[in-house]
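Notes for the one structure printed next.
Only one protein chain is missing; all other protein chains are in place.
Per-chain numbering from 1; labels A and B assigned in written order.
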Amino acid sequence: MFLGIVTLLGLSIVALAVALGIVLWRDAGEAISRFGLFRFLAGTSWNPVSGEFGAWPFLLGTLLTSVGALALSFFPALGLAILSAEYAPRWLAAIIDYIVDLLAAVPSVVIGLWGILVLAPHVRDHVYMPVWNWAAVNAPAQLGWLGNPTGYGLVTATVVLALMIVPYTTALARDAIRLVPSEQREAAWGLGATRWEVLRLAVLPYARGGISAGAVLSFGRALGETMAVAMLIGNSHRLPLTLFGPATTMPSVIVNEVREAVESLHLSSLMAVGFWLFLISLAVNLAAAWVQRRMLVGSAGA
Amino acid sequence: MTDLPAQERIRLETRKLSVDYGNNRGVRDVSLEFKDRRVTALIGPSGCGKTTFLRALNRMHDLNRNARVTGSAHLDGADIYAPGVDPVLIRRRIGMVFQKPTPFPTMSIFDNVVAGLKLVGIRDRSRLDEVAERSLRQAALWDEVSDRLGSPAARLSGGQQQRLSIARALAVEPDVLLMDEPTSSLDPQSTKRIEDLLQVLKNDVTIIIVTHNMQQAARISDVTAFFLNGDVIEAGSTDLMFTNPQDSRTEEYVTGRFG
Partner (left out) sequence: MNLARRYIRDRIVLAGIVLASLVVLVPLLIVIWYVISQGVSALNVDFFTRDLGSPTRAQLGQPTGLAQAILGTVFIDVTALLLALPVGIGAGIMMAEYREHPLNGLVRTLNDTMNGMPAILKGMLIFAIVVKPSGTFSGFAGALALFVVMLPIIARATEGALTMVPWSIREAGLALGLPRWRVILATVIPVARPGLVTGALIAFARAAGEAAPLLLTSLGNNFLPRNPWNPLEYLTRAADTLPQRIYSLAVSPYRDWHAMGWAAGIVLIGLVIVVFFIGRLLTRRRE
């Protein structure tokens, strides 16, 4: 009886996961039957007025921001992990860990608030506009790909996103580094290695499973990050082919347009975007688990 | 084992070396000599300080914030604890093999052996190959792995991994090799192989080996030092110590009455 209850409750999770996929698929039905699942993803124009819906600009925006964010955040995040796990005395490591957890705890929408009201105007005035003005005079041919320097666009969103996903890499990397057996370090010290060489030789390779899993996890978070990105990315339906100019991601188009979507094809297309986001997140999640298993260094061996 | 001949060169010598952990004394005022081309065994019951003493010889206690080393240890006459002496340099001249075999598991056999060389910047492939072969032969491992130097070190057996660790330590051509119970986690065959190679190896390297196995000490060492509660009770020719110990505590230990 008890077993029955808890099993039911456990299965509710299964039910929710399955329902998520099924409901998104079902509600995306109109768009999928109209455009085809893959052609929908490849379609480059999204026009609620004309009824033409293609998600490619959003997929591109999502991939560019997420890959960019991972690239920007990986070394700082790893640096924080190494600092906390290897170099810092215990009291300092505790403070660093607290601050990293604090970063993870700040709601995305608050970071977005700061981004809209402080960061974007600031980078527009002190970074984008000067570069744009310089280019307008000295290299006008470059203006095309530089784009419109409003402050809200791919670069701003990517930088903020990078900041937000740091804690995920740091936490897993830090734990993995702490788990490296002391004999491995001692073996490196015994060979006459310096501090950094011990890290390079014995610690980081041993911890690579956790470090990689952290990176994949961060990437997964970046893909689904909605609020701060939606507030900073400019939200244009055009392909994100410029550096400073506006773009859109899959989560941001959903949050911007679902409430307004009156027409059923429009809504169905948004659901289709959601379905694709679901598939991609699923794949990345599974990849994270696989990466960690594959790269785990243990007695069973690399 | 032979008697100690006169006029042998002293490679490593400690003078009143002590190690404290906070308020606990690890070892107290140890003054020992380690002569060239000899195997010296450090024996004693658990907790007697033999490993603590061993680790002081290559300044491994530098890594421990709570440990304090006093006294001196002279390698070819120069105190390794003198101010300004770089422990990293010392550890190249005094190598160490640990109780658990510790190959770097993400690297191949070859990369493991030459790891120490690459640290110093030696990149020349032919030189690395040469040293790898020499070290693996010295560690009695070459015949078993020469055809698969590129395969992962993690796939070797325990005994092979330990010989790999020995080869890795030997590759940088240390003057002294410290060994902390190197065979205690191995099976009897592997143990014998390592004991055999030590007999040949001692002609190239001065060896100091900590062992809790008295029979091993009797088999392989020329000189033995007996530790108890942080002090050296007796030290001298292995033959004499086991057949005619001077101190009653030594006699009790080597006859197995305690420990």
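Keep this in mind: contacts are C-beta pairs under 8 Å (C-beta built on N, C-alpha and C of every residue); 3 or more make two chains touch, one makes a residue touch a chain.
Model, not experiment: these values are computed from the prediction.
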item: In the full complex, displayed partners of the excluded chain; value: A, B
item: Listed residues A:F38, A:F75 or A:W134, member touching the removed chain; value: A:F75
item: Residue, one of A:L154, A:M271 or A:V291, that touches the chain absent here; value: A:M271
item: Selected residue (touches chain absent from view) among A:L64, A:L83, A:L243 or A:L265; value: A:L83
item: Positions on chain A where the hidden chain makes contact; value: 1-3, 5-14, 16-20, 23-24, 26-27, 75-80, 82-83, 87, 96, 99-103, 105-114, 116-118, 163, 166, 194-197, 217, 220, 223-227, 231, 251, 254-255, 258-259, 271, 274, 277-278, 281-282, 284-286, 288-289
item: Missing-chain contacts mapped onto chain B; value: 86, 88-89, 119-121
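Convention: only the chains that are shown with their structure count from here on.
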item: Gap in Å, rounded to a whole number, between the CA centres of chain B and chain A; value: 50
item: Residue numbers on chain A that touch chain B, as the complex places them; value: 183-184, 186-194, 197, 201-202, 205-206, 208, 297, 301-302
item: Contacting residues of chain B [partner chain A, same complex]; value: 58, 60, 63, 88-92, 95-96, 98, 100, 102, 104-107, 115-116, 119-120, 152, 154-155, 165, 168-169, 172
